[in-house]
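Only one protein chain is missing from this complex, and each of the others stays in its spot.
Going by the order they are written in, the chains are A, B and C; count residues from 1 in each one.
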Amino acid sequence: MINVHDKHKPLTFIEKTYLPAIVSGVLLTSRHFFVNLTRHILRAFGVKLKNMAAVTIQYPEFLRPLFPRLRTMHRLTRREDGTPRCVACMMCETVCPAKCIYIIADEKLENPQIEKMPRSFDIDLGLCVFCGYCVEACPEDAIRMDTGILEISNYTRNGMILDLETMLSLEPMSSRYVQYDRGGEVVSADYIDERHRSDA
Amino acid sequence: MAGKIISKFFDIDGGNTIDVYERHGGYQSIRRVLKKMAPGQVTDEVLKSNLRGLGGAGFPAGRKWSFIPKDSPKPKFLVVNADESEPGTFKDRYIMDRYTHGLFEGIMIASYAIGANKAFIYIRGEYVRQAENLVEQIKCAYDRGYLGKRIFGTNFNLDLVVHRGAGAYICGEETALLESLEGKKGWPRMKPPFPAIEGAFKCPTIVNNVETIAYVPTILQEGGEWFSELGSERNGGLKLYGVSGHVKKPGVYELPMGTSLREIIYEHAGGLQDGRKLKAVVPGGSSAPVLTADEIDVKMDYDSLAKIGSMLGSAGVIVMDDTTDIVRALYVVTRFYHHESCGQCTPCREGTGWAERILKRILDGNGRSVDIDNLLNIAGNIMGNTICPLGDAAALPLKSYLTKFRADFEAAVSDRNGVGKVADEPVSLLN
Amino acid sequence: MVKVTIDGIEIEIPKGTTVIQAAEQAGIEIPRYCYHPGLSIVGVCRICLVEIERMPKLQVACYTPATEGMVVHTNTEQVLEARQAVMEFLLVNHPLDCPVCDQAGECWLQNFYMQHALHDSRMFENKVKKSKALQIGPNVMLDSERCILCSRCVRFCDEISKSNELGIFNRGDRAELQPYPGTELDNDYSGNTIDICPVGALTDRDFRFRTRVWYLSETESICPGCSTGCNINVHHNDQRTYKAGGSRVSRLKPRYNPDVNEWWMCDAGRYGFTHVDADSRILAPTRSIGEEQEMSWGEAASEIMTKLREVISVHGKESVGVILSPQMTNEDLFVARRFFRDGLGLKHIDFEVAPLTTGAKDDFLIKADKNPNTAGARLLGVGARQGSGMTVAEMLEAARKRKLRALYICHHDLANGFAVDVVEEALTAQDLVVFQGPNTNSTSALAHYVLPAAAFVEKTGSFTNYAERVQMIHTAVTPLGESKADWQIFRSLAKEAAISVPYFEAEDVFQALTAEVEAFSGLPYAGLAGQGIALRDGQALPESETVVA
Partner (left out) sequence: MTESIGIVLGKLAFVLLFVLNFGGVLTWVERKQSALMQDRIGANRAAIFGFRAIGLFHGIADAVKMFTKESFRPANAEKFIFTLAPAISVFFALIGFAVIPFGDKLLLGGTEINLQLAPLNVGVLYLFAVAGMAVYGVVLGAWASRNNYALLGGLRAAAQMISYEVALGVSIFGCIMIYQTVDLQEIVRWQGGYWGGWLPAWGVFLQPVGFILFLTVGIAETKRIPFDAPEGESEIIGYNLEYSGMGFGMFLLTDFIETVMIAAITVTLFFGGWQVPYLMPDGFHFPWGGTVELANWAVAILQVVSFTFKVIFFLWLQMTIRWTLPRFRYDQIMRLGWKYLLPISLANIVITGFLILMLK
């Protein structure tokens, strides 16, 4: 076991002034500043460099590849006959820390094997914190957060509410094949996925 | 070999008729009892005879009779348990078929002893011919005045009724039998109160097996001590052993209590088919724990068998030779108990079905190595935790088969039918 | 009395007490399914197995009588193992319905699994299939797969409702609860089978799927359905009213009171709460002379008092009739008495309206008098029979003849007690008709002013049942809209009339009531909660006296 609670060594006088630390900090940031400045200028003049000056991905022209486990907009899954898997058990509603799920149950007596179905199932994305507890709590694998939809915005508050039909119509994210230029190196989502899988 | 008491009538033509019975000394005992003995003396005599409840539990019959409250104002009943449903048992059928009036005489004596004026024979629904015979012979007895009012000119009245069950094994259990007799569903009652205090129709009731009652006239004729000496210590008299299975001469053999199992199988029942080896013996009906071939030197009486962890039960000996598939045998037994569980209390209701399904899966080639221990655990959990002994009856074979023939089961779960075993881990519940 | 030792606790109990009851008294909870104190003992579930010294096998605690010197252990290894085994057996064929099962959250299988079992499943086999979602009665839904065959409901129908509708059919694990062929579970107490069902086999068709039980809050109250005054718990849903279509009260459940209703209540009472959230609720004080117009309490009080004073000054005090209601609490009636009788000096005050059709009754819980507080109103002397004024019938007659010029009617739908044209003629002949009540009815339609009163779940107060037992109701949900408790309405009117009603809480009213009214004197307010207090040692009044004449 490594003892991480190492006792602080008493600081020397010089250290106590914090000036060396400030200077070295300023030097570090300055180095980045000048190195990157130089690279930018060189690139502006068409010089090919091994490393890029910035790691920023230029959204929205380029999108980050989405990892399969990323929690994105919710969807509801269906049974083989197309009806919602959801049985309106309200586990997700109960566990939801943001209290953004609103379910009203309906009785389906035609099929006693299912009995209970949601009449309405609303998620207020304006309140949702994307914690994924609803997915964890679901005993029927009825709710998933794998649509890959991240850009969620609306002009009205009501527009932020997902309803049953919308969530049933959503599909899981296809392997979003996203490429972006990273200083001449092209990285794809699949590549990252692969690496991710081999790590796992 | 001691003389035969009941089975001597088996070979007599028309042994079931009143005339033949009386010609062989029948209805003497009751006459004497009614004239000369007080009810208490009868009970004492039976007590002396060490006659035990031959239906399976082995509770001394005289003791049971003595539990009847003397001063109860309620009517008392005698119920003869003829619901002989235990697999491997068929002795009562013979008695009812061939020793009918012996049984009646026993009923009369027992009724006199306990002060009952009404007796029932609760016969299992499947015994159609036997029931018809009983009804017919009861009619004869009534015609002769042996039943009904003022029997043999004494003040003793007795009505005898045949009640046919509807085919439930559990109705062989005395309280379930009483429920059924009352017209309800055959669900065992909680004890206490015992039937002797509060039985049929909430009145003091004695429930005795056919065989037990059938020995009573002889005991009263010859004396309790005489009968007692026929058997072994504390297990008085003779016993009808029904032998079935892989023997040359299956049948009912009347032998003294304490005859060794080996003697029964090899001397009386003619031994196994040539070239076969003995694998297992069930000594007392399917619910009795199984014995291996090494254990058959045991004396066939209640105490000796209990000592080696089995029981005499109804003395239905089932012999299995080496061609027997022990796993299937246990499955069949368990399936029977699952089918016959009354469904009242939880461990038996759920446990028997579960055990059957596990055994079925093993037979289908999908056994898992944990199944054996699970089955043993299930059996242990049923044992002793139910209202009636059916739970024990289901659990005992499970326990004994699994422990004594574990190797067979292990072979079954490992490479049954060559299908190969399924992974021990449960498959994902979501699939 | 016998002395027994349970888990080391020595306790003295009356002879004949069973071990499970003795343990309860010692504060030890033994799990149970089939045992119910109100029903006969069958000992079938086997979960209550305990170890008793000098007994070879485990014994069921529910059936075994405690005897002198008995030493019981409820938490030995053997007991825990057996308990766990029984739990496992119970769950062998129990479907994994918890997500859709209404019982989830108050399910004894769930609770005891968490408390006593927590085993991993060893079950790889298929479960036994039985019928699901079977409507076995107007109020009850049966799911046989979930049934653990504890037979409580069967025994209830045999022993309590004595209607024998239910039976267990078939054997072994195929055994199934069913109503007998050709019958359905439609006795007057069928809802109780749902309460006593420890699992989700019997569920409430009214409550089914409306909400989840863990969203509910619970408030002690009294059923206002008849003069029995069954003790109930109001289960209300405050946070998620969008479930159950906006209704705040989700269900009523009986509350144990050995002197009134034991564990039970009738279906009429159980399902008779819908008016609380009905569309017919009056939400604000309304003036309905000419065009209907909502108004504030201040406006309403001053307008009504002005008109009332006008009537009194022109026609005299004899020209005003007040019809109170036995639906109101003792507190409401007391403040009404203080305001109308003592304050305004009115003479014609009554509360009794005999219904045109006599209510159903039986010899168990259901009383013909469908009002919870008739006895209280009588004891408070706010009836014509107790005072000297006109009865309601006389009032209507006088109103028709315009001898009465103003009527103040609380809660009553007069059409229930009188011919419609009589009521209409009488009310239209008035200068002022004020109706005060929670819901609109044919009488409120004829009133000049309609005042919203809080429903019984929205106020605190006390009812006096037929046997003169004073019992408390408590505020479960906030009053709908502008409505407030009847006594608060009288208080605001009294303020306009400069009559002192110095009460701020229902408790204040009650204290004044006990001080002023002989029959109630000495009642401790704090003692009312829970089981209530009988005014005359629980002796029931003769039935004839309790039926509203």
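In this section, contacts are C-beta pairs under 8 Å (C-beta built on N, C-alpha and C of every residue); 3 or more make two chains touch, one makes a residue touch a chain.
These numbers were taken from a predicted model, which means no experiment stands behind them.
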Chains in view touching the one left out: A
Touch with the omitted chain, as defined above, among A:L11, A:V26 or A:L42: A:V26
For subunit A, residues in touch with the removed chain: 19, 22, 25-26, 28-30, 32-33, 36-37, 40, 53-56, 58
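Keep this in mind: only the chains that are shown with their structure count from here on.
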Inter-chain pair with the most contacting C-beta pairs: B-C
Chain centroid nearest the full-protein CA centroid: C
Averaged-CA centre spacing for the pair subunit C and subunit B, given as whole angstrom: 55
Between subunit B and subunit A, distance of the C-alpha-averaged centres to the nearest whole Å: 72
Touching two or more other chains - residues of subunit A: none
Complex contacts: residues of subunit A adjacent to subunit C: 87-91, 93-94, 102-107, 109, 112-116, 139-140
Of subunit C, residues touching subunit B in the complex: 41-47, 49, 57-58, 60, 63, 81-82, 85-86, 88-90, 92-93, 121-126, 128, 148-149, 167-168, 170-175
Residue ranges of subunit C touching subunit A (in the complex, touch as defined): 96, 98-100, 104, 131-134, 208-210, 212, 214, 240, 242-243
